[in-house]
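So that we are looking at the same thing, I have put the structure below in structure tokens.
With one protein chain held back, the other chains of the complex are shown just where they sit.
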Amino acid sequence: MTIESLRSSPAPAVNGAPPVPLTETTTLTLAKAINAGLRRAMLDDPKVVLLGEDIGALGGVFRVTSDLLAEFGPNRVIDTPLAESAIIGTAVGLAYRGYRPVCEIQFDGFIFPGFDQIVSQVARFHYRTQGAVRMPITIRVPFGGGIGAAEHHSESPEAYFTHTSGLRVVAVSNPQDAYGLIRQAIASDDPVLYFEPKRRYHVAGPVSPQLDAPLESARVVAAGTDVTLLAYGALVTTASDAALAAADEGVSIEVIDLRSLSPVDYAVVEASVRKTGRLVVTHEAARSGGLGGEIIAEITERCFDYLEAAPVRVTGFDIPYPPAKLESHHLPDLDRMLDGVDRVLGRRR
Amino acid sequence: MTIESLRSSPAPAVNGAPPVPLTETTTLTLAKAINAGLRRAMLDDPKVVLLGEDIGALGGVFRVTSDLLAEFGPNRVIDTPLAESAIIGTAVGLAYRGYRPVCEIQFDGFIFPGFDQIVSQVARFHYRTQGAVRMPITIRVPFGGGIGAAEHHSESPEAYFTHTSGLRVVAVSNPQDAYGLIRQAIASDDPVLYFEPKRRYHVAGPVSPQLDAPLESARVVAAGTDVTLLAYGALVTTASDAALAAADEGVSIEVIDLRSLSPVDYAVVEASVRKTGRLVVTHEAARSGGLGGEIIAEITERCFDYLEAAPVRVTGFDIPYPPAKLESHHLPDLDRMLDGVDRVLGRRR
Amino acid sequence: MHTVLTGETPAIFLQLLSPDGVRMPSAELDPWVVDVTGDDLAALYRDMVVVRRIDAEATALQRQGELGLWPPLLGQEAAQIGSARALRADDFVFSSYRENAVAWCRGVSPTDILRVWRGTAQSGWDPFDHGMATPSIIIGAQTLHATGWAMGARFDGADSVAVAYFGDGATSEGDVSEALVFAASFQAPVVFFCQNNHWAISEPVGLQAPAGIAGRAPGFGIPSLRIDGNDVLAVLAATRLALHRARTGGGPTFIEAVTYRMGPHTTADDPTRYRPAAELEEWAKRDPILRLRRLLDSLGRFTPELVAESQALADATAAELRAGCIGLPDPEPLTVLANVYATPHAGVDRQRAEYAAYLASFEPTGGKP
Partner (left out) sequence: MHTVLTGETPAIFLQLLSPDGVRMPSAELDPWVVDVTGDDLAALYRDMVVVRRIDAEATALQRQGELGLWPPLLGQEAAQIGSARALRADDFVFSSYRENAVAWCRGVSPTDILRVWRGTAQSGWDPFDHGMATPSIIIGAQTLHATGWAMGARFDGADSVAVAYFGDGATSEGDVSEALVFAASFQAPVVFFCQNNHWAISEPVGLQAPAGIAGRAPGFGIPSLRIDGNDVLAVLAATRLALHRARTGGGPTFIEAVTYRMGPHTTADDPTRYRPAAELEEWAKRDPILRLRRLLDSLGRFTPELVAESQALADATAAELRAGCIGLPDPEPLTVLANVYATPHAGVDRQRAEYAAYLASFEPTGGKP
């Protein structure tokens, strides 16, 4: 993949439902790619059921489940009462009965009423029962900011889940991965938190039905030699833009899309850092206790002798998500990423 | 403090209620020190009220609130129905009305049904209202393992809260700090998660009513020059024992009791690491996403040029808390701490 | 199975005004409105006209890109005005995001109501200035806050009451049931005021509560009233009744105000995807403002003066709202890191200093690029 291919171009017009089923490479928005992936999984396995608030007639507030109620009926696309703990808790029961439930949490900030069921039940049944009970539950969470929304609608709670043993966590950044990983998540016998970058829902890209990334794999978005820049979700685009900007100034950045947040694909990250000696990690979530610290600690341990500078974090601040008019200050943007690159190169401070 | 003072000695006999009120240095168990601190705070401020399950006639399952119902009555020591979200949520309302509620969560694993109210409400009201509404709520949580208990009774959920902006988090390790910090927590205008190392509840030590540590301060338990060993809660004792064992082999370990987990007192940690060049962090919580990674990332950034080796973690595994008969394998013990020290010294692997 | 308890929606449905605006007797509610004068009715009318105008203006502002979002209360004016006008200054409201007419009654300025929706702040006003907490976006969470506040009022020996506003959808959340448990156990002086507007975004109330809503509280030991929420007089009466019970040691009361969300869930919503048009038409006939107007008319109080005066106030308020909204300054960049804690905090203080230095590096413009 050439670095030029990263330049953002206007999205091609995409209308209507995805082809039925997806058989060849097609241009889809990220939202429609997930829709197509859900549909494919539901066609392939009658045990796949969807649960969530407003996912039926409305198709979800982001329309990710559009048209699925009409196609699969109310026993497979279940509009639930307004109660997140129950959405997760009944999914546990459904999994006990052999179903593969896919829960939609309407917005990131609404996952917390369901936190107990996720952390104390979903994550643990396999361990608790010495492997007798599997929890093939996928929990879809639109996440992240940048859409000018009200409180609780722009959060990045992923680190709560990457600290929770028994869960797998992925975050997608583009339609292809969205399509592939939603099906991988549903097919997995482990529970998967599937984070969707809501501000990229309408960005379109090619989706091939064949190109599936394994659940645990990171992706090198653009090769580089001076600095490794690690991102996931919506920030992959920003990181790619930063790489282009840096290239114009003669700095070669290797951009990695983490994709799997738990476990992290350290083989890919390690190889990159051994090459560049410099690591910048970026995420929207608060810095303290965020995934960045974890990765930096791990990479410092694994690659200490290769590090030419202390790894740097470019993240949201340690604040509750701020009001919309302040979010541009909170969210890592191209300038702050370049500032981080400057710092890891010893050019600032 | 000499290193000899760390040697564990049998606890002196401690009986009955703490003196009324504590006026001079007294030997108390950790549980009774908290009880004395609660009592002192309640005597000093009529707005301090306690809420929790079984905290009244029973005095809590660990007897930390013993005798307080009799002394202060049911409007100040409130036995609540069995609902953690409501315990926290009504505390928010009480805080809105000028109270300083102290909530008891019966065991670490039962905090999750109250997670939403903590993360989305308690932590945020001050920020949300531009400072108009304060949440002087203390949430007491017995935490950690080593007592051979059933599932959900041995957990270390602190990292979920140190990643939550707006909360302060402390963990105490000895009666003196327990007494001082519970009063500091209650007096704070910010919400404080107060973690109590349940397997040390019955360990006794001197408590002076005067010696209060500030909320944000770490404590050097034993000075050393070769390795910095960072611990908190129950593991401070283990770390001290490890320091003694290492001293016998000629390795000088500086043991730091973190006390404040959010924010971390980096002044103290930094000073130590600049001196020793080697850092080991230990906690019972799972390694991935635990506090250790955060501290290592931060210290690597702040002290990169002083580090002689990659910092090392000695933590619980990335597993749900295991059954009692396996917990000795999961919990960092003296041997695993020494192994970590060996690793940071380059003596192993 | 006649001795098996079954859950049935209580047939009782309290009204004081028919949809035609005819005053109807009600043994339960009449005593609570005996003192209501024609002037009072006119004032209620004025309130309703004004808040409907606020709603329309805010919707327009959103369409024009001046607000990020707006949740209209169109159709729920009687439920909100009738209840809020029953409150005393020392009572305290814990509401959801849609109770903008309640905020109006609590003296919040129209501009302050908009701050949140323009995105300049997460709280439009100081709760202690108005006896009204920052609206809760997490559905149902505020019912516990109200219950806790009421427990405190009881401990204080005060006769102030907490009022929790929430929707039909909210009744499914565990927090709301837990609030009923605590309120009953501690006999907290709290009024649970549920606006059953028939929809929770796209979900009909039957999905949340197939047996109805008002029947739920009694099972927790809390008396419940099911009232016509489009009848401002019934709402006023029922709220006064509930407040009186709470003030005099009678504990919590649950009110289900049956009303209808005539607009979309928010300006981001498209109700045509899920809501039959006929339903809306049906409810338009029960419009709360129309109903009060008919009553006033029958009393000879629907005068040209009242119309003109209401119109003038609505116009003035809309103008104030628009100017206020557009004039709302963007917050200073560094406030992004202010007020995270009430007391100095080493971590946040450091980040603020770093960010200030970072911003300064973009001088001379000073701001973010």
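For clarity, chains are labelled A, B and C in written order, and residue numbers in each chain start from 1.
Everything below uses one rule, namely that a contact is a pair of C-beta atoms (placed from the backbone, for glycine too) under 8 Å apart; a residue touches a chain by one contact, two chains touch by 3 or more.
Not measured: the values here are computed from a predicted model.
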| query | Which of the displayed chains are touched by the chain that has been omitted? | reply | A, B, C
| query | Out of B:220, B:319 or B:345, which touches the unshown chain? | reply | B:319
| message | Which candidate, C:83, C:185, C:202 or C:351, sits in contact with the chain we can't see? | response | C:185
| remark: Given A:62, A:99 or A:112, the correct residue touching the omitted chain is A:99
| said: Across the whole complex, list the residues on chain A that are touched by the chain not included here. | reply: 49, 75, 78, 80-81, 83, 85-86, 88-99, 101, 116-117, 120-121, 125-134, 165-166, 168, 188-190, 216, 262-266
| chain C, residues in touch with the chain not shown (by the definition above) | 1-8, 10, 12, 14, 27-28, 171-175, 177-178, 181, 184-185, 207-212, 214-226, 241, 253
| remark: Across the whole complex, the chain not displayed is touched by chain B residues 53-54, 56-59, 61, 79-83, 85-86, 109-110, 112-113, 148-153, 287-288, 317-320, 322-326, 328-330, 335-336, 339
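Just so it is clear, only the chains that are shown with their structure count from here on.
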| field | Selected interface, B-C versus A-C, where C-beta contact pairs are more numerous | value | B-C
| remark: Between the Cα centroids of chain A and chain B the separation in whole angstrom comes to 33
| query | Just curious, how far off is chain C from chain A if you go by their C-alpha centres, in Å? | reply | 36
| task | Indicate the residues of chain B shared as contacts by at least two other chains. | result | 85, 116, 120, 127-128, 165-166, 262-263
| note | Flagged in chain C as touching 2+ other chains are 121-122, 138, 174-175, 335, 340, 347-348
